[in-house]
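Dumping the structure here so I can ask a few things about it.
One chain of protein is taken out of this complex; the other chains stay put.
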Amino acid sequence: MPEVHRFPIRVYYEDTDAGGIVYHANYLKFAERARTEMMRESGSDHRGLMGAFDVVFTVSRCDAEFLRPALLDDLLSVETRVLEVGGAVIHLDQQIRRAGELLARLRLRIACVNRQGRPQRLPEPVRAALAHFRISEELV
Amino acid sequence: MPEVHRFPIRVYYEDTDAGGIVYHANYLKFAERARTEMMRESGSDHRGLMGAFDVVFTVSRCDAEFLRPALLDDLLSVETRVLEVGGAVIHLDQQIRRAGELLARLRLRIACVNRQGRPQRLPEPVRAALAHFRISEELV
Amino acid sequence: MPEVHRFPIRVYYEDTDAGGIVYHANYLKFAERARTEMMRESGSDHRGLMGAFDVVFTVSRCDAEFLRPALLDDLLSVETRVLEVGGAVIHLDQQIRRAGELLARLRLRIACVNRQGRPQRLPEPVRAALAHFRISEELV
Partner (left out) sequence: MPEVHRFPIRVYYEDTDAGGIVYHANYLKFAERARTEMMRESGSDHRGLMGAFDVVFTVSRCDAEFLRPALLDDLLSVETRVLEVGGAVIHLDQQIRRAGELLARLRLRIACVNRQGRPQRLPEPVRAALAHFRISEELV
């Protein structure tokens, strides 16, 4: 049974700009925190994966829609869904919501690479972890 | 005769991450600096536009490809091209290069809104400024 | 009975730099998150204080020692102690620790000001909240 991963994010002064709203590039940071926690809950963290498999994850593509602004003190939730898992890439859908309302939506292509930047097959523990959050694309 | 706007960016420690490369979300900051300077060179800055026309610009869509990593101390150039100018939106192509080599490419949809977030017609000085950097889409 | 406020912080890629460690300026962000949560737990958040009392808090002085580096994936704890509460200023000691080990220490002077930047008397709810975390200076 596929699942959505949810991670809470509080908006602090550092996240906002002089427009009084969250600076657009910071939604990408929020999404990266949520991806990191999704992996950590499955038993993998960055330093562990680097040590055991000599791999890191790098964002190779990000299509982002910014629909409504988040404000200082807001409590947000990042919803992460796994769309597709290839040999060395992961496709994700990440939605940033406030009380259910969709504020921003990201579609990402994450590549698994070694220290020299060459594509590497996804380690099995990562593959197993992602299967838990994978959904059929029709549902997105 | 359409033109490309070029803006230099130096990579500092603050821009990099533990992978030894520029953190992906920071390319969006670099692009925003370049857009701001393109407008400033045409006589418009954020505070001036807010004061005279009660408008701000907000990124409503950003499709980003991260192709090659930038490193600490690198000198980058952000190339900005205006793809299309609508009543209240601007479509831009922004390429981040190092010595000519393409590192990242962004396609953005920028909306002109008032303080309440409602779409506003682009002020004439902005429209005139953008015409200078507008290209036919075939060239991109 | 005075208390120490503790707030957990996880280190993400965004917090690190090419030296492989947390970028020094980011400890100030961690400390600000902890101060915000200390206030929130006492019933005050930034937007609420602005709405009810027309005040914001601004850092007027920060003396920081960076003793040992924090790393990607580290789980940190920010310990906040109230040193002194004046009419319009708060003096705080904030220590960032990893498994008890002291990594960074900040002494801050926070000013309570209105939108025009003029000093304002600390609202009573804030004063009451801070009393809970106040310690005699001899203990620091």
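In this document, chain identifiers A, B and C correspond to the written order of the chains, with residue numbering beginning at 1 in each.
Convention: a residue touches a chain if its C-beta (ideal position, glycine included) is under 8 Å from a C-beta of that chain, and two chains touch if they have at least 3 such contacts.
Just so it is clear, the structure is predicted and the values come from calculations on it, not from any experiment.
S.K.: Among B:Glu41, B:Asp73 or B:Glu101, which one is in touch with the chain left out?
M.R.: B:Asp73
S.K.: Determine and list the subunit A residues touching the chain excluded from the picture.
M.R.: 13-14, 16-21, 23, 25, 71-72
S.K.: So that we can see where the missing chain sits, which residues of subunit C does it touch?
M.R.: 18-19, 24-26, 28-29, 32, 46, 56, 58-67, 69, 117
S.K.: Since one chain isn't shown, list which residues of subunit B touch it in the complete complex.
M.R.: Counting only subunit B, the missing chain is touched by 10, 12-14, 29, 32-33, 36-37, 40, 45-48, 71-73.
In this text, only the chains that are shown with their structure count from here on.
S.K.: What is the chain whose Cα centroid lies farthest from the Cα centroid of subunit C?
M.R.: For subunit C, the chain whose C-alpha mean is farthest off is B.
S.K.: Which chain is in the middle, if each chain's centre is the mean of its C-alpha atoms?
M.R.: Measuring from the global C-alpha mean, the nearest chain centre belongs to A.
S.K.: Report same or different for the subunit A and subunit B interface, where same means the shared residue numbers exceed half of all residue numbers found there.
M.R.: Same, since over half the interface numbering is common to both chains.
S.K.: So what's the Cα centroid distance for subunit B and subunit C, whole Å?
M.R.: Here subunit B and subunit C have centroids separated by 35 Å.
S.K.: Whole-Å distance, subunit A centre to subunit B centre, using C-alpha means?
M.R.: Roughly 24 Å, centre to centre.
S.K.: Can you list every residue of subunit B that touches 2 or more other chains, as numbers and ranges?
M.R.: Residue numbers touching two or more other chains: 18-19, 25.
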